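Missing here: one protein chain of the complex. Every other protein chain is in place.
Residue numbering begins at 1 within each chain, and the chains themselves are lettered A, B and C in the order written.
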Amino acid sequence: MCRWIAYRGRSVPLARYVTEPEHSLVRQSIGAKEALGATQGDGFGLGWYDRQLEPGLYREVRPAWSDENLRHLCRHISAHLFFAHVRAATSTPTTRPNCHPFIHGRFMFMHNGSLGDWDLIRRKVEALIPDAYYRSRIGTTDSEAAFLAILGEGAEHDPLGALMRTVASIAGMIRASGAPNAFRFTSALTDGESLYAVRYAMPREAANTLYFREDEGDLVIASEPLDAEGSGWNEVPANHVLIARKHEEARLEPFLEEKRAAAE
Amino acid sequence: MCRWIAYRGRSVPLARYVTEPEHSLVRQSIGAKEALGATQGDGFGLGWYDRQLEPGLYREVRPAWSDENLRHLCRHISAHLFFAHVRAATSTPTTRPNCHPFIHGRFMFMHNGSLGDWDLIRRKVEALIPDAYYRSRIGTTDSEAAFLAILGEGAEHDPLGALMRTVASIAGMIRASGAPNAFRFTSALTDGESLYAVRYAMPREAANTLYFREDEGDLVIASEPLDAEGSGWNEVPANHVLIARKHEEARLEPFLEEKRAAAE
Amino acid sequence: MCRWIAYRGRSVPLARYVTEPEHSLVRQSIGAKEALGATQGDGFGLGWYDRQLEPGLYREVRPAWSDENLRHLCRHISAHLFFAHVRAATSTPTTRPNCHPFIHGRFMFMHNGSLGDWDLIRRKVEALIPDAYYRSRIGTTDSEAAFLAILGEGAEHDPLGALMRTVASIAGMIRASGAPNAFRFTSALTDGESLYAVRYAMPREAANTLYFREDEGDLVIASEPLDAEGSGWNEVPANHVLIARKHEEARLEPFLEEKRAAAE
Partner (left out) sequence: MCRWIAYRGRSVPLARYVTEPEHSLVRQSIGAKEALGATQGDGFGLGWYDRQLEPGLYREVRPAWSDENLRHLCRHISAHLFFAHVRAATSTPTTRPNCHPFIHGRFMFMHNGSLGDWDLIRRKVEALIPDAYYRSRIGTTDSEAAFLAILGEGAEHDPLGALMRTVASIAGMIRASGAPNAFRFTSALTDGESLYAVRYAMPREAANTLYFREDEGDLVIASEPLDAEGSGWNEVPANHVLIARKHEEARLEPFLEEKRAAAE
């Protein structure tokens, strides 16, 4: 399990959400309330957009709660769109390339969950990645592989479609693998303009938590509410995606299987 | 708060106590039961004696629970006397020189607790350290300063006396400083032969936990019992020192103020 | 030996001087030409001023040449005043608090050189630091101690005077210590507005190199020229300080002993 936040709105110092709130992401790194374990101390990462097309990235293997650099960067970097992530490793080593978020060109991605039993489907998921993107695979996580598969599926022209098709492909692989472990895919993808936040699981009831809050056009999405009371936060329903396109209000959309289930 | 273990007995692989038990020290690094916080993820250290006079030392800033090196070393290093420590930093940075144990020549020391308000007495404690030992101060913790003060107080010839006199000096400084914080000094000292494990606090009731177990001459001392049930473990009473001299059985001895209180 | 650069001028991405030039600071970390050794791989640091009063800081123990975070930050952080430093440790451990630059409030400092034989004068230099600043001593280098001594000497009201008086005090201590090692103090100090770059040594001929270049009001100061040819770079003479006050052109001024020597 991991914890993450994504932000889109007016340009703000990252500190406003990453370090300052009572139940900030950094606080969640050592005292999460809705995760399997309270500690997400296996590295962390920040990715942010400023006036450049490609995001900046800071990833580190030390726990977020003791990283002085993180506090400095959060006070001194402002962004209108950023991701932040604290990691609780499942089965891959604690290295910087295994920390989230992942970036490629103007795209950025992060993930909380796991792809069933990674050993059983790793080669199949990696086979989804076209050669042009495979050379960007510098780590060994299931999350990075999923990201590169999404890019290979055509994220450049249709990010949301590529994301959903890749989730469907991976779900099929996991089903076929016979793995007892669930497919948990609470994740966020952006091309630097539009933001897509997914809360998905197979089975549905295994979905990791995800919340969002809108305040005068500023959108915050988080694994757990950032304040103790949790007021003003809405839950993203399982198997839904929160879509925040450029210059548009955020809206929820169900995954295809959710629509089908609803129609039955 | 930190968690530690000390061992004296037949030569065993460190793994037997550091990584293998159900509630091993590494398990305590992410799920301590009797500490202020469950997580001691601010670095760790191992110090051990083999046939050489001076101990070996491995210290690292990453959390113990994810350190592959630690697992390897614990399987492949055996010792008849060793210390292991997982750190929850209070006010000093997470650096290797600030991790326990500390060594100097054939001496080794580790500590769980704090010296009142360190900012108020730091200079006074550092002034206790003779020049010959001050050049060995490579970190900034109160614990390392206390260790070097003990050495300067004559540990070479009278380890226990030097330890107790230093504790008394520091207690006086803390009392004089007016600090509201307690003096917590659950610690272990060895010269490579005899082992002294202290559970001390001022006020007495603030003492951090300490347990020991003897099994056919093998002595294990730990912040928390290493198994879930805790059977066979004895508590070290507050303001007592457990003395395990070479070729002698371990025995408990009260601090001077404890004797006085008992005599009243 | 270390290598460093300081910049004051129009706001630019740090990359322009830290990573992009042919003989950039990062290039100097693995291939310095005018240092004792080619490799300065014992950590590095960046400190920069933006619209806030206090600088941002990023320090890391890994070599600069392989740090992906450094490259990202240099592309995405712009500043009108910044320091960058790559370290070749002399006698203190490779920890983040021992990496340069050092900051305190709005002040920032970095250093290339050494204070004679540190073991011989450490306590005397630390004694120069008033209590109010001593609690900010989180590392163990001679450089950080000198910085805090300068602050204690009144840098708040007279930075240059405090710097020069502290250098004189330390020079006296080194002379008295009988250390055979030179006092090398090629350093930079700023309060966020004015910048003071010192090239000082005792004896004079031991002074580490220092260069500067001005280009339409943008001032770059560096241990070594940042381009292969070195054209347009001026040497700071030994025992001089380059003074770049806010809204003023940079000018050179000799140390007092340099004036005296010239007068003889």
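Remarks
Here, a residue touches a chain if its C-beta (ideal position, glycine included) is under 8 Å from a C-beta of that chain, and two chains touch if they have at least 3 such contacts.
No experiment lies behind these values; they were computed from the predicted model shown.
Taking every chain of the complex into account, the absent chain touches A, B, C. Residue-wise, the contact with the chain that is not shown comes from C:R62, picked out of C:R16, C:K33, C:R62 or C:R165.
The chain omitted from view is touched by exactly one of B:R27, B:R59 or B:H240, namely B:R59. Within the whole complex, the absent chain has one touching residue among B:E68, B:E156, B:E235 or B:E249, and that is B:E68.
If you put the hidden chain back, the residue from C:P21, C:G41 or C:G113 that touches it is C:G41. Where subunit A meets the chain that is not shown, the touching residues are 92-93, 95-97, 119, 122-123, 131, 134-135, 137-140.
On the side of subunit C, the interface with the absent chain consists of residues 30, 37-39, 41-42, 61-63, 65-66, 68, 89, 93-94, using the contact rule stated above.
Mapped onto subunit B, the interface with the missing chain covers residues 48, 50, 52, 56-60, 68-69, 72-73, 75-77, 96.
We take it that only the chains that are shown with their structure count from here on.
Copies subunit A and subunit C of the same sequence differ in orientation by 180 degrees, per CA superposition (steps of 5).
Centres computed as Cα averages put subunit A at a distance of 41 Å from subunit B.
Within subunit C, contacts with two or more other chains are made by residues 96.
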